[in-house]
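Below you'll find the structure, written out as structure tokens, and then a few comments.
Every protein chain but one is kept in place in this view of the complex.
The first chain written gets the first letter, and so on, giving A and B; residue counts start at 1 in each chain.
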Amino acid sequence: MQNYKGVAVFAEQVNGKISGVVYELLGKGKELAAVLETDVTAILLGSNIGSLAEKLAAYGADCVVVIDDPALGDYMTEPYARALTEAVNTYMPEVLLYGATAIGRDLAPRVSARVQTGLTADCTGLEIQPETNNLLMTRPAFGGNIMATIVCSEHRPQMATVRPGVMQKLAPEPGRVCVVEALAVDGLSAAQNVEILEVVDKIAARMDILDAKVLVSGGRGMGGPENFAMLEELAGVLGGTISASRASVDAGWQPKDRQVGQTGKTVRPNLYIACGISGAIQHLAGMEESEIIVAINKDASAPIFEVADFGLVGDALKIVPLLTRQIRERTAGQ
Amino acid sequence: MDFELSRQHQMSRRLFREFAEQEVKPLAQEIDETERFPSETVEKLQRYGFLGIPFPKEYGGQGCDSLTYALCVEEISRVCATTGVIISGHVSLGAEPIKTFGTEYQKEKFLAPLAGGKALGAFGLTEPGAGTDAAGQQTKAVKNGDHYILNGTKIFITNAGHADIYVIFAMTDKSKGTRGISAFIVEKDFPGFSIGKKELKMGIRGSSTCELIFDNCPVPAENLLGSEGKGFGIAMKTLDGGRIGIAAQALGIAQGAFDETVAYVKERKQFGKPISAFQNTQFQLADLKARIEATRLLVYQAARAKDTKANYAVESSMAKLYAAETAMAVTTKCVQLYGGYGYTRDYPVERMMRDAKITELYEGTSEVQRMVIAGAILK
Partner (left out) sequence: MLKIIVCIKQVPDTAEVKLDPVTGTLIREGVPSIINPDDKAGLEAALRLKDSCGAHVTALSMGPPQAELALREALAMGADQAVLVTDRAFGGADTWATSSTLAAAIRKLGYDLIITGRQAIDGDTAQVGPQIAEHLGIANISYAEELTLIGDAVVVKRQYENRYHVLRAKLPCLITALSELNEPRYMTPGGIFEAFEQELSVFARADLDISDANIGLKGSPTRVVRSFTKQPKGKGQAVTLDPQESAQWLLERLEEKHILSSGK
């Protein structure tokens, strides 16, 4: 076990673009590595992806291990699991982090079963336990109702998938130097046990709520889908987009990809404006890390006010249009 | 003596509740306001066997007991009494007499589609001059070769116009009074059979309640249910069972109004606190809860009695009487606890109160139930 050293990050890329969560993992990885007095390695898998190493370096990778193979083009479980297992066995990191994405959550369990180590899903907190140097992995359970801290003390690497949007990435440092090593893995094309018949890259029509700096979010108190237009307008003047609570998604007022909360997405914008959202615990789990939270709700006892920096007790349907107008006037005057 | 539901019954209740919440509740207000028969719900009830619960598997039924059937009507009526009566009218009144009194031929031809979800059933006894006094039948059936010719009019017939198979009562021998009544199975497309005026009602407004008109309608002799002159007994026995369905419906209405009200009093604030914090509210809820649970025991006892006893008229009359009056009392109190909002259509309790009233009237008014019970006490 003592032979395992260093913090590693699975550098997920799709179509040659690094997934945003990878930078967040590097940021967190740096912090963990500093405590462990070690460095951070990014493990990059794909086909013709060597040029991405620079970006990983800029965001904090000290070393990038590249497995560049035609069999690693579009994601497929088995070749990826085989390649990553090889990297784990070669570099023996003590910590290996993945984004809790549709890829990470498929790949990580496969690798954990193969290398016989533990895996903690969907973490929102990671720290090193001082006495033991074990990784303390904290994650929500029971629909966000409780948090559990988990350790993997007897097996290495300690593996975790990490919720996108939770960890902080570092400010990029262009031109930062790092070691790039290529690793060749045999038999990857023979490992392709699934056939890809079709690849459909849907283009999201609206800004992904995970990327938005400002979110104007609507709940049941908006009364109906037609009233989301005023939220769109407010989001427009603030340079953000709209999101929704589970109640308004379940009611069919907004599509599922707009949903914030335990069963939706975890967001941390600079400004989150909750309109007509009472603030069920499932919802709070997905937005309470936002920089500034504003709540507009008729019910002064709604739980959303417990987490709001600024609360307006009143009818969102009346306040939101006035807010939009006043912001417009202000920006026009500048 | 066991007052716990078996695991099978508990799981059945969960099934009915889930179905009610997901498939029935979303339509309840709309079908009440527009007085629309929920055909799409009936199609789903048929698909999942809810219309064949107490019928044998060999006739396409679910092979369950009367308690399971009562649980179904209760849970569905908890969110929508209209849908509850559609089930009860079909199962207890339309299909049950064919199961109990039908020939093998009649069971195969009529019970199988009714129990198997292929056909909807109805029951025609009431006439303008024959309500509580069922013996005053004016509809006549005259034998003509291998057919009977029906003439007359029935009123207040549940599921009319949507049902495929009707059990109809008519006089075959006026001189014999109640012993001159016979029962017939009539199919919707028989010549001379038509649907008349639709009633506009106070409650259960999504259910179809119409007149049936028989104008020289020929009914094959093989469709005679039981034998000539046995109709009155068939009708009374059928109503004994039907009252269990209505009792379950009333119980469901009471429970539904109660559940809505409990949620409301926790939210609604007056004088700076939820109204559930006031002792008046608490005591009223306590009384309602106790009364509903007492009703439940009577209803389940009647359902059990139907499967275990030859004569269960008193049990079903007691259940129906008490449940109907409970439904009326509970819904009225619930509207009161809501205050002015309870009188608006923004909340479902006003609908439940309107729906509750019918349970004191149909399949024997509360007065008829008292006559049945008193008759048994003093016989």
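The rule we apply is simple: a contact is a pair of C-beta atoms (placed from the backbone, for glycine too) under 8 Å apart; a residue touches a chain by one contact, two chains touch by 3 or more.
This is a predicted model, so every value here is computed, not measured.
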Among A:36, A:92, A:251 or A:281, which residue is in touch with the absent chain?
-> A:281
Decide which residue listed in A:36, A:92 or A:151 touches the omitted chain of the complex.
-> A:151
Can you work out which residue in A:36, A:92, A:170 or A:319 touches the chain that's missing from view?
-> A:319
Interface residues of chain B (partner: the chain not displayed) = 7-8, 11-12, 14-15, 18-19, 48-50, 52-53, 57, 61-64, 68, 72
What is the set of chain A residues that contact the non-displayed chain in the whole complex?
-> 14, 74-75, 77-78, 81, 101-103, 105-106, 108-110, 112-114, 116-122, 136, 140-155, 193-204, 208, 213-214, 238-240, 257, 270-271, 281-282, 284-285, 288, 291-296, 300, 305-315, 318-319, 322-323, 325-327, 330
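Throughout what follows, only the chains that are shown with their structure count from here on.
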Quick one: chain A and chain B, Cα centre-to-centre, how many Å?
-> 55
